[in-house]
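Some chains have been omitted; the remaining ones sit where they do in the full complex.
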């Protein structure tokens, strides 16, 4: 790993991770089981149906997180390999950790947790928050710091998700509020706490090369392609899921075009900035999540996608340097521009959609 | 973007794209809507079935176009990043543009276009023609020239597809004629019109490096893997779709092996040419499209795959230099060898298949 070994004790990482995996083994041995095999034929075809309707979406999301997000983070050539590794490690760590916590909170019946694909998927969503937050401190934090962050973030996410979805009754099928906004501000808070005091100069090797920009853009494109699966996987099968897929496709497409418009207007010589492309193209997907399965017209998805791309590019151009100067807030990957601002835009759109819908029906 | 900024006005690209996206918003606001939510439970399960049977194919095709084709075009290291970006931009632009045109032509009922996944898929197919044609002028045309080409090509494609499929009644499930042959000769025409007069010398940096050849081959492999989805997505579910998948798999497999044979026979020292591998392996998929769902025997798919690979490799070795010398026709990616020649071969095969079938039944 690229972090100089002198900054953390060598044995802390394997010790912490080894104890964690041992504790997982103990917990699974005591409390986790599978459903009893279905006795009846009808149940079998039901299970088969669930597998076929969820598993392809699940695989798409795994590709997004492991390959797509991993490659997106390799834009700093010096940290390319470790970014990919850390992303992979944190996904597995957070997923197992969320599985345990969610099992204890929600699914603990008669002393046992019955594991199924849906519970793994929900845990994967919890892990996404960690992977997003990491973007704020990429290449600056040691693996142990990242794991400590993940250990704290997962339970706080579960609590905040419970408050937002269960207590407040907010519908957020694509995780715009519960995942993107939450993890963005959590990550920025961690960045401020860890590195806020020091005005760190940029490492001379912390500049993307053409080759690392290309790999990172490939990551963006993989995320872009599979984003509809991420938004639609938890929707009601049928109309709602179909609409969520269409809305997400429209928002992603408008976002991609608008990113090019915004970026080439802002750059002096009309060239496109790789960073804008890598992030702006995805902003539409962040914003659309919260309204994707609602009965919004197609034009709303297009508009929301365009608007979030504009906001994202403007954020990179003006807000990130400003935050760095005024608040000494470092945001290495610009997660505030990709997850924070479009998330807030999506949340505002969902409030409007609900107001319009309630006016229509009254 | 790598094209020197002096060759086009800086503000033309964002202006054009911005106006386009604004016009899209207006059009969608006025005319595009979703289907009414299905009231009955039976309809819901029908929609769900359509989603599960089309969406995985749709995602496969998106991966092909955005990641696979994008990477295939990065073989010129100097234009790697902009090839990937232009491909992505053109896909989104052409898809939205085709959505509007096809909506107006075919799906305009009571002043409204009802959007669904199938219509998006059909528009994506229209966008493919643009992405193929671009291969002829890759790295030579400015983004604005590419967008102007896409603006013209999509309506011409729709007209030609209407003539071929609706008027002439040609069955072309994999788009061999309507997509591959059409876009090849359209692209060559544009190349001749734009750059035909000048005998351009090759830019010294326009040589593939080992690293760019590797990335390009990865793109080929992604296209190779998902090609059966492209050919089979529009087939009748059941036997026809099953047969289309099998025929495509056989043709792709035979094409891959035959490419190695042809390439190592033609090269003096027996080494394989990266360009042959990157293109020849896919030629079988181009040719098989038009007969894939017909009742052709397995040996015909194998033979067609082999033959198109041979034709493609021969084209690269002899025809492309000849066209460049005699007609000053530049074909940067060799689309004539990958899409033109195998497409003509496939069309000839489909004529034979129809003749044989009509003789059998008479």
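Letters are used for the chains, namely A and B, taken in the order the chains are written, and counting of residues starts over at 1 for each.
The rule is simple: contacts are C-beta pairs under 8 Å (C-beta built on N, C-alpha and C of every residue); 3 or more make two chains touch, one makes a residue touch a chain.
Computed from a predicted model, the values in this text were never measured in an experiment.
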Given 2 visible subunits, total identical subunits the whole complex contains = 3
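The working rule: only the chains that are shown with their structure count from here on.
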Interchain centroid distance [CA atoms averaged], chain A/chain B, Å | 32
Chain A-touching residues of chain B, taken from the complex the two chains share | 1, 5, 10-11, 13-14, 17-18, 20-21, 24-25, 28-29, 32-35, 37-38, 43-45, 47-48, 50-52, 55-56, 59, 62-63, 66-67, 70-71, 74, 80-81, 84-85, 88-89, 92-93, 95-96, 115-117, 120, 211, 215
Which of the residues in chain A end up touching chain B in this complex?
-> 52-53, 56, 60, 210-211, 213-214, 217-218, 221-222, 224-226, 228-229, 237-239, 241-243, 245-246, 249, 253-254, 256-258, 260-262, 264-265, 269-272, 274, 277, 281, 295, 297-299, 302-303, 306
